[in-house]
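What you see is the complex with one protein chain gone and the rest in place.
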Amino acid sequence: MDWTESFRKAWVVTDLTSRYLLATRRVIATALLAAVPLILTLSLAAARVAIFDISLFQILMIPLFLQVVLIFVTLVNATALIREEIDDNTLPFLLTRPISKPALVTYKYVGYLIAVLVLLVPPLILAYGVTEAYRGLGFTTDLDVLWGFLATTVLGSAAYGALFLFISVLIRRPLAGGLLIGFVWESVVGSIPGDVPKLSVIHYLRTILSHVVAIGPLNGYAPDLSAGVAAGILIAFSIAMVILSAFVFQQMEFRQKAG
Amino acid sequence: MNGVVEAAGVSKWYGEVLGLNAFTASFGQGITGLVGPNGAGKSTLFKLLIGQLRSDQGNITLLGENPWNNVPLKRRLGYCPEQNQLYGWLTGQQFVEVLLRLDGMPAAKARVEATAALKVVGLSNAAHRPTRGYSRGMRQRAKLAQALAHHPEILILDEPLSGADPAGRVHILRTISDFARDGGHVLMSTHVLYEIERITNNIVLIHNGKAIAAGNIHAIRALIDEHPHAVRIDTAKPRQLAQALARMDHVVSFEFPASDTLVVRTRQPDAFYRELPQIVSDTKLEVHGLESPDDSLDAVFRYLVG
Partner (left out) sequence: MSITLPTYSRLEIPLLGRRERLWAIIATGLRQGVRRPAAIAITVLGAAFTTITSIILLFLSFLLPAGQGTGLSFFAVPASNPFVLFFVSAMAAVIGSGLIADDIQSMAFTLYLSRPITQLDYLLAKAAILAPLVALVTILPLLLTALVAAFLGLLSWTIALEAMGISLVIGGLLTLFYTAVTLFLSSLTRRKGIAAAGVFAVNFGLTIPAGILAESIQNPSILYLSPWNDYLAIANAAFGASGAGIDWPVALAILLGVTVLAALVTYVRMKAVEVITG
């Protein structure tokens, strides 16, 4: 196996994908939504809200960032990787290159991860910075909160992205399925008793936050699961979904719509 | 069987619709035209050849190999799809370069080859414009450039002249001819016979998913000529004209569908057209109209499919 050539191809597909997700008009919507935490914290600071502190930051970011922004940005970008290429009739250009379908899926997923983290991480760090600056505190005062949210952003992007990627190779209209899972199931599952919440990504993201953040609204959530195990589950889930996506994509036939 | 493309009993279903129906053909070296009406199965065959579809029955090989999930084979083929969509946010240069780099070419070499390919297809002036602003003809050329740029062994071109202006058509056909002259194989689909006649004599006729004729274009024309060819003549005195035309050995029958119309069936239409003016002149009979409803690809198919 020529590793140089494989890396070259990986780079090309990754670069093409991340450029598509970041440099075309679609980025206006995703960047705007990704910036909501920053806009919110700036608004609270500008309005000189007395109780605006790291606690309020967490109270807001858990439902807003993890359950709306993260899901929307990952959904819109992950479902574009394969399904939009099929809908746009540009997939034949890639399929007639000497690159295997599983490799194509994997490299596109890496490109997606890069793009999504570029969208989500800077506004989150800046929002945290605004919060600390507003209280006159140093950037490193509540680093556990920042690490907690960064970890959940990275792992959530990986897990949701892999899941939505799998849905997009499986069904023709992945956004509908993704919306149901992302905005309905992930919101409702926490209220279901028993072990059902373990069938959601948000459960593990909350678990990580509850352990990483010293004092926060999620303290005591899922005490039987450590942050490391939760992270491991999310990573394993992401890898499994990408492998499944690659397998399904390998077997897929492409009829192409009329131009 | 050692043709560039070998298909034996290939069938492909789209649900209940049969895209290819026990298609059997062998495509030789050089340029081969795949000719058939819309919906005949041309694109289905091409998608099987590039590994985008898998046959439900039969065997199909390209350059001696099964195309399905065959990564090394992709190096040897260049494909120009029928659809006009490109990566709109990339310039023409970037578009060809990216695909070349996916062929395994280093960046510097890909840049040089992309520039050369775009020059060959006549897109140098527009190479640095985003492809979303390209006209249909320019998109066609960009597609051809990415198919040619990595110097494949075989070009598979799905309706390459569709949407091209007359000058563009000439340019594209010349590019294809040059490629074949340099030793490449070309498989090109079209539903217009005269387009393919300009660059090759080898055609395969496809209809309803079946190969109904294959070989030299003149041989297929001769096939047509063996079937009586209908000629409709508008004249005030059809029976008198028929009497005069009856002396031609190759005339098979006469019909009088209207009081001023004569339909002649002849086995040798070329000879008929050559002799008709003299006969009309000798008999001083007036001819108001002359039409051959059989001189079309549809007529060929009707004859061949019965």
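Think of it as A and B in the order they're written, each chain with its own count starting at 1.
Everything that follows uses one rule, which is that a contact is a pair of C-beta atoms (placed from the backbone, for glycine too) under 8 Å apart; a residue touches a chain by one contact, two chains touch by 3 or more.
What you see is a predicted model; the values in this text were computed from it and never measured.
Which of A:Thr79, A:Thr96 or A:Thr131 touches the hidden chain is settled by the complete complex: it is A:Thr79.
Within the set B:Ser135, B:Ser177, B:Asn201 or B:Thr261, the residue that contacts the chain not displayed is B:Ser135. Among A:Ala23, A:Val49, A:Leu137 or A:Val196, only A:Val49 touches the chain left out of the display.
Against the chain not shown here, chain A presents residues 26, 29, 33, 36, 40, 44, 49-52, 56, 59-60, 63-64, 67-69, 72, 75-76, 79, 84, 173-176, 178-179, 183-184, 187.
FYI, only the chains that are shown with their structure count from here on.
Rounded to whole angstrom units, the spacing between the C-alpha centres of chain A and chain B is 48. Those residues of chain B whose C-beta lies close enough to touch chain A in the complex are 14, 43, 47, 50-54, 69, 71-72, 74-75, 77-79, 81-87, 89, 98-99, 101-104, 106, 146.
Taken in their complex, chain A has these residues touching chain B: 2, 5, 8-9, 12-13, 16, 19-20, 23-24, 88-90, 92-101, 250, 253-259.
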